[in-house]
Each structure stands twice: as C-alpha cells, then as structure tokens.
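Yeah, one chain of the complex is gone here, protein chain that is, but the others are all in their spots.
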Amino acid sequence: MIHLSDVYQSYATGTRALQGINLRIEDGEFVFLVGPSGSGKSTIIKLIIAELLPTAGRVTVNGYNTTKMRASEVPYLRRTIGVVFQDFRLIEKKTVYENVAFAMRIVGASPQEIRNRVAYVLDLVGLAHKARRKPTELSGGEQQRVSIARALVNNPSLIIADEPTGNLDPDRSLEIMMLLEHINSLGTTVLVVTHEKELVNQFNQRVVAIDGGLIVSDRTGGYYQYEQYENRYKHPGESTPEPTEQPEQPEQPEQSDEQQA
Amino acid sequence: MIHLSDVYQSYATGTRALQGINLRIEDGEFVFLVGPSGSGKSTIIKLIIAELLPTAGRVTVNGYNTTKMRASEVPYLRRTIGVVFQDFRLIEKKTVYENVAFAMRIVGASPQEIRNRVAYVLDLVGLAHKARRKPTELSGGEQQRVSIARALVNNPSLIIADEPTGNLDPDRSLEIMMLLEHINSLGTTVLVVTHEKELVNQFNQRVVAIDGGLIVSDRTGGYYQYEQYENRYKHPGESTPEPTEQPEQPEQPEQSDEQQA
Amino acid sequence: MNNRHNFAYFFREGVQGIFTHGFMSFASVSVITTCLVLTGTVVLLMLTLTGTIDELGSVGDIRAYVDETLSDENAAALETTLRAIDNVSGVDFIDRARGLNELKEQLGENSTLLDGLENDNPLRNCYRVWVTDIGDYQDTVLAVENTRGIAQVYASVDAVSELQRLRNILGVASLTFVIMLGMVSIFLISNTIKLATFDRREEIGIMKIIGATDGFVRAPFFIESLILSVTAAVIAFVLQWIIGDAIVESALSSLTFMKVASFRDFLLPYLGAFVGTALIIGVLGSLLSIRKFLRV
Partner (left out) sequence: MNNRHNFAYFFREGVQGIFTHGFMSFASVSVITTCLVLTGTVVLLMLTLTGTIDELGSVGDIRAYVDETLSDENAAALETTLRAIDNVSGVDFIDRARGLNELKEQLGENSTLLDGLENDNPLRNCYRVWVTDIGDYQDTVLAVENTRGIAQVYASVDAVSELQRLRNILGVASLTFVIMLGMVSIFLISNTIKLATFDRREEIGIMKIIGATDGFVRAPFFIESLILSVTAAVIAFVLQWIIGDAIVESALSSLTFMKVASFRDFLLPYLGAFVGTALIIGVLGSLLSIRKFLRV
C-alpha cells in the first residue's frame, strides 16, 4: 500500500516539485500516473522508494513510514518494490545477467534460484541472447528491458515503472504493458508512469494525472483530458511556445501558478 | 545529403547490427526512421555522425565520406549536423545554458550571438526558466528538451533526432514534431527515429522501417505495418514471448534470420 | 539469509573488481608499493646512519693505566676482569714497550724527544677498553676505575657525550623524517584510493537504490582492497629486498667505517610493517572512501 498525505517536495535548487500531494494506492491496484514533463512524476517515485524524504507530509509504503524509518531499514523497504527507472540505472561494469542477478543476490537467493529466475525474466523481456553483454553494448530499448527484468526478478509486492516503454516500439510497449497487467492480476500492485496516451487508453485502469506538482485528475479509464492543456500551447515557430514561462522566477516548476490559481 | 550504400556494421561483441543498408536522404527531406528495439536505428545515426565507421560499405554525409575523411575533419562534419541523442548526452557538470551554448562556442560564435540564440532555443523548448540548472537537476523530459535545444542551436543543415519524444507527454511530443516539421519547411533536412506510431501517422512524410539490420519498408505516409509483426508476439505470460529467440547464437541481432529468410 | 552463497559472490566480485577497474587497481597498488618502498628505503638509510654513529662511538675508547706495583703478568691477567664488565665490547692490552712506540708515533716529528727511553721505560702498562653502547659510557668508565689494580683512567667523556648527543639528535631527526614520510605516504595513498573509488559512486548508488544494504555493497570492496593491499605489500617487500641488497653492495659498503644496515636483518619487521600499513591504509581507506557514496 502506498499512501502520500499532504506531501510537499522542494529540491535544493528551490524548485517546488510537489505542492501538496494526497494519493492512496491500495494493494493489488493498477495505476497509471500521467502528466506533462516536469510535473513531478519521478519525484513521487523517488519519495516512494525513500530516495528522497518529503520536505513536508508523510509517505507510507508497504508499512514503512519513510520519514520515520531508520536508515538501516531503507534497503528492506526497497526490496519490497521493483522499480523501472526512467534513466534505467544499470551498472555499466556488470553484464546484463549480473545486473539482474544482483537484485536477487542482495536478498540472499541461492545460485540455483538466481540462475533459473534470471534466465526466465531475461527471456520474458526478450534479452536472453544478450545476457553476457554490458549495458553500453545495448540499444536504448534493450537497456530499458534490462531495467524491467531487474524490477520483476524478485517477484516484488509492488512494481513501479517510470516510462517503461519510452524507448520501445509499439509492439514491445504493448507487450510490456500486458505483462505488467498480467502480473497485477496475480496480486502485485503496479504503478506505471507513462505519457503514451494510446497505451493508457487500451487499458481500463485507474489514471492519476499530475501537473505542476498537484493531482489534477484521478479516475478510472482513459487518458487525462488532452483538451484541458490544449489552450496552453501555440504552434511552435510562432513566438514563445509556452506563454506561462516565468524566467524571472527560475526556481518555479512549470505552470505551477496556473495550478494554484 | 545522406547516402549509405551497402553498409554493414558489426560490433566488437560480434553483434551484426546492420546487414546491408542502402539509404539515400536528399537535402530538405523529412524522414521518419522506425523499427523495433535493437533493429539498428541508433547504429545508423552513429555511422552518420562518424561515431562509428562501417565494417563494410560507404557512408557519405553532407559531402563528407566518413570512411575516407581524416580524423581532423570529423568535427567539421559533425558541426553540419544537429543530433538529439537517445541518451541525451548532456555534460553533467555544465548548466543547461552552458550545454547548449557549448555547441555554439565550438563554431566560434560571438558571446552576443550565443546569448541571444541560446535564450531563444531554450525558450522554444520551454526551458528558459531552467537555464541555470544542471542536467541532474532536471526531469527526464527536460533533459530530452535540452538535447533538442542543443541540436537546434546552430541552425544545422541536417537535424537527426533519436527518439526525441521518448520522455515527453503527448502535447510536448506533438509540439516538438511540429517544430521539426517547421524547421524542415525552412530547408533543413530532418531524420527522426521514433516508435510513436500515433505521432508518425499525424504527418504525411517518408517513413523508413528497419528490422534486423535491414530496411524492410520505405514509403511515404503512415507508420509501418503493425500487422506484419503481429504474429511474432504472443501474449506475455504465456511461455516465451519471442519464439524466434536464439540463445544459442547470442551475438545475432534479433529476428535477423527472419528478415534474411 | 544465505551467507555461504554471499561469501562466494563477494569473493568473486572482489576478484573481478580488480580487473574491471583495471587502471584504478593498478594506480592504487603502484602508489601503495611506491610509498612503502620509499619509506622503507629511507628507514634503511637512517638505520645505516645511526649505526655508523654508534660505530664511531667506539672510537671514544677508555684508557686504563695499571698500578705500577703489579707485575707485568698480573697486569696482563687483568684483561679477563675488564672483559667481564658490562657494556665492554673489547679490551686491548698495551704493555709498556708498545705504549712507548705508540707515543712516538703520536709525537711525529717531535718523537726524538723520547729517544733513549727504551731501556728505562717510565710508562705504565695500560688497557684500551671499548664499549658497546656509548649511552652507558660513563657507567662503564666508573666500573673500570673501580677495578682493583687499575690506577688511573683516562676517558674522553666529553667527546663521547657530544657524539651521544649527536646520535640522539640524529635519531630524533631520522624518526621525525620517517614519520613525516609515513604521513606523506598515507596522504598520497588515501588520496589515490579516494580518486579510484570516486569512479564507483554511481555503481554504489545504483546498488543502494535497488535495496542492497551497506554491508552488502561494502563486502566485495573489502575483499578487493584486501587483495590489492596485500599484493602491494608483497611487491614492496620484494622490491625492498632487491633495493636493500643493492645498497649493501653499492658505494656505501666500500666505505669500511660505515655500518651499512642490511635489509636481510630486518625481514620480519619489514614484512610486518608493510603488510600492516598496506592493510590499514588500503582497506580502511577504501572503506572510508565509499562511505559517503553509501548515503543514498
């Protein structure tokens, strides 16, 4: 279970990334988190895995209160979550196999288990034949799939995926989403950050939309209203593409004023 | 003008990424390059900017033959091209402003020109207010837009974008694509790698599809046939998602056999 | 959970790490080796220097004149008594005839002054006594004076105490220099190790973010730096042996009055010091360096 209550997050640079988030995701749910670039989606994920502590508010994940837990407990929280990172976060010096196996080693799996399970998940993402490659020797989409394999390998009770299909072709993307839905149907909570409208629309699931650090919509089925942002963009080439830009207040996340107003 | 003739590319690991590519892109064209993950799209880009030399075949770009040019000429070829990299390739220690300005400095632009032009392109991608941030302080989509800004800043005669909207919301994505089309209409050659079917379908442009290191389709208008790959995927969760996997021949790019057969 | 599996993994990772971070490993080992050998060589030279001064100290001999009432035989018999005194390293009996000869030599051009004394030798029998440790010179002089049958003792107490002061000062100076060199080495080594581990901050961050405990991240590092440190210490030891032998055989040994310290006399202390230093700086240093990257 994920519970963010009244969460504010300001970065050291002064950027107010989250401005009062209340979000509750029950065990077994499947949730899409959508929103424009820079709206705070990845920040929410960082809060959930205790990579960040909220400036204000409370974050509870799988029974751990991240603001109150001891540093030594953090690894145990993280082991209950499988995360696909937007920037993959693969260890460059290790092979694909070792990158995935590492997640199992830290929980003390036996070599036998590791061998079987890693081979299985690499197969699942279609990378069995790249097991001995290093991440730098892979294409963008392949790296993304390694990240997905690593997130799945420990059968975590919660899977979080930040743009898991940003570098994948439509077939692959659909395949990965269906895989996540299938895993969800077996009881795992799934939270997917994505901006692929078409993909979201193919699933009848809960969609949480965030903008300017605030939740602007939370309903089941369908992508958030495209129209509600329509008036904010002009055709590029015509003067300023974003009229709400505020270069005078460089530390403010985009459009935050609009949201607060 | 880009001209790849009979280009083969094998990586040191033995992966045969390109298996005989013939591609000609005339000055002023707008081309989408599409294909599944690992099919060789980024490899083609690496060949065009002389980051790689082809194992066999000839690559000619803007009058430079990359296989025959001297090492000292490579920077001058690269300056004629603006590239949006799939992994952004931003300099972590420099600010957003400096990352973009750097591309102008290397061609010897005056401080005055740099100030004006960098401010303009940052504004164009909606990052004027993040000018003084470092890449690590940006969201994924923001980093992608910095990469786009850098590619545009020198008004190059050729723009290459590798998944330029992989981390962007639909609004932003459309905006960026329209921006590229607009730039193209002013005479710049544009080559866009993307897997966003919807986006491609909104533009009536040439689409080159690549799979397994070979060009499998090259026509104007519409995304490559989804159906032709359909039979290759099963529903995930049911045994192996990719029946054509060949773990016994780990060095072979995916599906290459199918293409050659 | 399953520490047996983990240990195998840690060990494998530790060994692999050395090769994956090839240049980093090379840099660390070579800097540790270099600093150990540098300090070791300076210690050897310092030992040579202080050893030589001690040797020079024995030049400050004690002259003990025998009571003239003793017969020549009795006088000669005193040698055993003198030898038995603590801190006495050597005794030389100079009978009256030899004493006169030495006196003549000493006078050089004025030796004619002593002509004709051979038949009526007015000198007394005499002992020249050398000490082992000039630090206890005065006590030894006293003991010789108190020996029955010794009438008078001439000792260069002033000269010896001057030499003693020199030795002490040089000893302190050498020690200071070696300690400073040691500190410089520690600084250089830890600097190198910090730079070498700096390259791993991302890797460590990723490990932590997917749920590895600090201990789990540290273990392969520990084994890796253990292996590197011991390797460096052993290489340094072998190099030091070669250099030590070279010093002995080199120019210095052709100076007969120098007491050249041989590395072979200090094999165990050196091995201990090298391995100990390498382990402490190498392992502790690398574990401390990664500590700040663990805070993720």
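Worth a mention:
The chains carry the letters A, B and C, assigned in the order they are written, with residues numbered from 1 in each.
The rule is simple: contacts are C-beta pairs under 8 Å (C-beta built on N, C-alpha and C of every residue); 3 or more make two chains touch, one makes a residue touch a chain.
No experiment lies behind these values; they were computed from the predicted model shown.
Across the entire complex, contacts from the unshown chain go to B, C. Within the whole complex, the absent chain has one touching residue among C:Thr50, C:Thr192, C:Thr213 or C:Thr277, and that is C:Thr192. The chain that is not drawn here is touched, among residues C:Leu123, C:Ala236, C:Ala261 or C:Ile290, by C:Leu123. Subunit C meets the missing chain through residues 23-24, 27, 30-31, 34, 38, 45, 65, 103, 106-110, 112-114, 117, 122-124, 152, 154, 165-166, 169, 172-173, 177, 181, 184, 187-188, 191-192, 194-196, 198-199, 250-252, 254-255.
Within subunit B, the residues in touch with the undisplayed chain are 49, 51, 72, 75-79, 81, 83, 85, 89-93, 102-103, 105-111, 150.
One rule holds for everything that comes next: only the chains that are shown with their structure count from here on.
In this assembly, the chain whose C-alpha centre lies farthest from subunit A is C.
As a whole-number value, the distance joining the C-alpha centres of subunit A and subunit B reads 25 Å.
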